[in-house]
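The complex appears here without one of its protein chains, the remainder shown in place.
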Amino acid sequence: MKKTVIAIALATLSVVLAFGSTLVIKGSNTVYPVAQLWAEAFKALKPGVEISIEGAGSSTGIKALFNGQTDIANSSRWIKPSEIEQMNRDGKYFVPYIVAYDGIAIIVNRSLAIDNITLQQLYDIYSGKVTTWNQIDSSLPRVRIVPFSRDNASGTFEYFIEHVMKGDKLAPQVQQLASTRAEVEQVVQNNYAIGYIGMGYITGEVKALTVEGVEPTVANVNAGTYPVSRPLFMFVNATNGLPTGVVADFLRYALSPEGQAAVLTVGYVNAYGTK
Amino acid sequence: MRRKRVELSAKVLVTFAALLTSIIVFGIFYFLISDGVRVFGRVSPKDFLFSARWYPTYEDAEFGILALLAGTLSVTGLTLVIAIPLGFVCAIFLAEFSGRKSHDAIKYIFELMAGIPSVVLGSFGLKYVSRWLMEHFPLHVWTGLNVMNASLMLSILAMPYFVTLVEDALRAVPRDQKEASLALGANMTGTIFRILLPQARSGILNAIILGTNRVIGETMVVLMVAGGATMVPSTIFDPVRPLTSAIAGEMGEVELGSTHYFALFMIGVVLLAISTVFTLIAMKLKRSKGK
Partner (left out) sequence: MKIDAIVKITFAVVSYTLIGLIVALIGFLIVNGLDNIDLEFLTAFPRNSMTGGGIWPALVGTVYFVAVALLFSIPVGILAAVYLSEYSKDTAFKRLILTANNILAGIPSVVFGLFGLSLFSITFGFGTSVLAGGLTLGIMSLPYIISNTHESLTAVPYSYREASLALGANRAETSFRIVLPASFSRILTGVIIAIGRIIGETAPVLFTGAAFYITRNPTGPFEPAMALPTHIFVLSAVYPDNVTPKLEGSISLLLIIVVVLFLLVAIRRRKETKKLEV
């Protein structure tokens, strides 16, 4: 009985694999919201294609590309030296496409009388060298700074450590939250909190600081003047030549003017186009 | 002949099904330990257990779980302080003072309470409890996500365990002891505290152990509201990062086969060891009570 069930299930599966075209996308949680929008629109254009997206982190996505478990690996970081080594060892060749840019916004409570922060001040706060607000600006109250961060495995975290902390470690009292939303929620509630989030998550309830005097806006990220922004990638396996078929179609859509316009609606910055 | 064969194969089948449970337990130990011990290729067991520095994703990564362990202990401890007394009061009320009808209704609510999905409690704590704590204890609370918030939410999950098991323990005390005490002129309150509770001692201990085990293993609540800071807390309003939340928060994005991955499995082994010890103690207590 059970055997028949399994056999039938397997048969269905192989039929699906043979006739429907499927597209598997795995990787960075940061890239995920854009990827979902594209998937929705792409599905509307080509109803025959089935798409599944898993947000599992940049490393997991690239790992899945090695194992052939995904067609596209989303990544919020460049490929690591260890991954390049493995690529050479396995005789594989991955090609990255920059699909969007993400600006990292520094947010504080709206009641806090501060508008600008320098990279050095950020470093001091997050490394624990500075623990009260008056040490940042003597007009601010002498109250404990409450720093928030993303979980230590997320791409946003990795970027922050590399570019703001220069590889140094966060102080133990920095609160690492599982979600950006929770960070925003806490900054809204807490007058003395500070956090870093993707620009797409900025709401009217929090204040996004200028960094080194530059506002976190689409124009400034595009112009390269905003100091904390990064490209978002989609990696594909090009060992046997550049992608064709449904993978190529998907990327073509993502990089089309229409696809790039969608990037802005989820709060990221378009990589191409004139807008 | 055919009946004999059926009889025999039935026996083999049920024995195998029963054995499967043990095989699964063995398998869980095997898979977690075999992945977990590989962390010791990079980190010494001493540093793993006794260093409070948990920096798993840096160039010079460190894998000390002491702060995480402290997080688990503080959250569990405070939860017990809240949930045990309240659980006792409710259990005594249910066992000795409540009428049949209200008893059933209350019991249902408590069962439902234990069934609230923890992810739901987590999002409630994140949005409402943290704000409430910030507004009402502004002098002590510097962040809304902390040991207290997690313990309040966990108490909701743990209390029903205490209520149910303590009530069972109280009901298991022979009725004649209670009646004898009342007949001798003792009042109900005295009877409960001098006769019933001491008599139900081992059952109550059992309840506390099983409830504690459940609290230690809870994941989504602490992931969402305990605060996520890898510090050893000094007050109940400090943020912490319990063992389970480190696994759940980091597993999703960790690279398979990395030291970090193995370290998370080793944390799983620590949790597994704690829960196994607690279960064995509870079983032993139950057996000795049975005799």
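We just call them A and B in the order they show up, numbering each chain from 1.
Note that in this section contacts are C-beta pairs under 8 Å (C-beta built on N, C-alpha and C of every residue); 3 or more make two chains touch, one makes a residue touch a chain.
The shown structure was predicted, so the numbers you read here are calculated from the model rather than taken from an experiment.
Interface note: of B:Val75, B:Leu196 or B:Leu210, the residue touching the hidden chain in the full complex is B:Leu210.
When the whole complex is considered, the residue among B:Ser118, B:Thr230 or B:Ser258 that touches the unshown chain is B:Ser118.
Residue-level contact of chain A with the missing chain is found at 9-10, 12-13, 16, 29, 32-33, 36-37, 39-40, 43, 49-56, 69, 178-182, 184, 200-201, 203, 265-267.
Along chain B, the points of touch with the absent chain fall at residues 3, 6-7, 10-11, 13-22, 24-25, 27-28, 31-32, 35, 86, 89-90, 92-94, 97-98, 104, 106-113, 115-120, 122-124, 126, 156, 159, 187-189, 192, 210, 213-214, 216-220, 224, 244, 247-248, 251-252, 256, 264-265, 268, 271-272, 275-276, 278-280, 282-283.
Keep this in mind: only the chains that are shown with their structure count from here on.
Spacing of chain A relative to chain B, judged by their CA centroids, is 34 angstrom. Residue ranges of chain B in contact with chain A, taken from their complex: 52-53, 55-59, 67, 126-127, 130-131, 134, 142-145, 223-224, 227-232, 238-239, 241, 245, 248-250, 252-256, 258, 260. Chain A meets chain B in the complex at residues 29, 55-60, 63, 144, 146, 151-155, 157-158, 161, 167, 169-170, 172-178, 182, 185-186, 189-190, 192-193.
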